[in-house]
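Shown here: the complex without one of its protein chains, the others still in place.
Then we have chain A:
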Amino acid sequence: MAENIKAGNASGRTPFSLRLSVLPFLAKYGTIIGLAIMIAVFSFLAPVAFPTVSNFVNVLNQASLGIIIAGGLTVAVIVGELDLSIGFSASFLGVLVTGLMVWVGLPVPIAILAVLLVGAFIGFINGVIVTKIGVNSVIATLGTGTIIVGLNFAYSSGAPIAMGVPDAFVNIALGRLWGVPHNVLIMVAVIAILWVVVERTSIGQSIQAVGGNPVASRLSGIPVDRVKIIAFMICGACAALTGLLLASSLGSGTTSAADGYLLSAFAAVFLGSATLRDGEFHILGTVFGALIIAVGFNGLAIFGAPTFYQYVFQGAILIVAVGLSSLGRLYAAP
């Protein structure tokens, strides 16, 4: 019963009970504290390898692609829907972009633009299935995601496309500007754009409104279906960008290269909702969430932890993330 816990509301200023004041605080700032603790512990345990500028740049670089795909997912989640197709979609589009260059011979910019459009189109299809047919978004995107896996195998026969990938394409991800990897710069630009779109534009306000209360939004003159479709398209385009940057980093289009981004993106989005706001999804929170995950993986790698720890870490962090997120919402309930 939600009312039970409402006693803890009180804007976190109930001085009478430790439990009542500590939990809301943790739900709001726990992720930031967690990130700080993680950095402190890793720095202490691995003073040579971890706390160096090059390692931090390395972590940011590794986190970039995850942040971009998670940023897109955040938009879908804000509008009140889930998109499970993003990982498969990113994998497929990474294969497609190399295929378009190597097999079709399209110039690099054209191939990139085409793939971004295909990503947005996949989002469009997801949105149409969810809004016009009324399929629950979990089911709809699980379905489209699986179809995309099939398309991917059909297109590439499951073999990586590695030969003949243009250097210009590989340099996108591997190059640096003023010592900063391109991926990081692209990520910062994408996050800036997403933040402005969500927080400072009319479509962003509509996305937030629809996620908050679709009925009230409709009666306030917001075209609910169109807004949801646009949110899916933004999400799809971000997945495409992650897929093609990954292909660029790897120097090849690999069939299931980006599948793993799905879980970490969800963990980042939910961790983010428990950051600074009361269980509300937002772009900057997602960046924080993704950084926590990246720092965690980096720490595991530095200590040479066996692979299975990574899975344990990933699963645990997803549960902690969603748990913190719902705690935040409970305390925010008016």
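As a convention for this text, contacts are C-beta pairs under 8 Å (C-beta built on N, C-alpha and C of every residue); 3 or more make two chains touch, one makes a residue touch a chain; residues count from 1.
The definition used in the following text is that contacts and distances are computed from a predicted model.
**Student:** As a check of understanding, state which of "SpoIIE family protein phosphatase", "Polysulfide reductase", "Sugar ABC transporter ATP-binding protein" or "Glycolate oxidase" is the UniProt name of the chain not shown.
**Tutor:** "Sugar ABC transporter ATP-binding protein"
**Student:** Among A:98, A:206, A:264 or A:286, choose the residue that contacts the chain missing from this document, as touch is defined above.
**Tutor:** A:206
**Student:** May I ask which residue of A:62, A:98, A:217 or A:298 touches the chain that does not appear here?
**Tutor:** A:217
**Student:** On chain A, what residues meet the omitted chain?
**Tutor:** Residues 1, 3-4, 6-7, 9-11, 13, 16, 196, 200-203, 205-206, 208-209, 212-213, 215-223, 280, 332, 334 of chain A touch the chain that is not shown.
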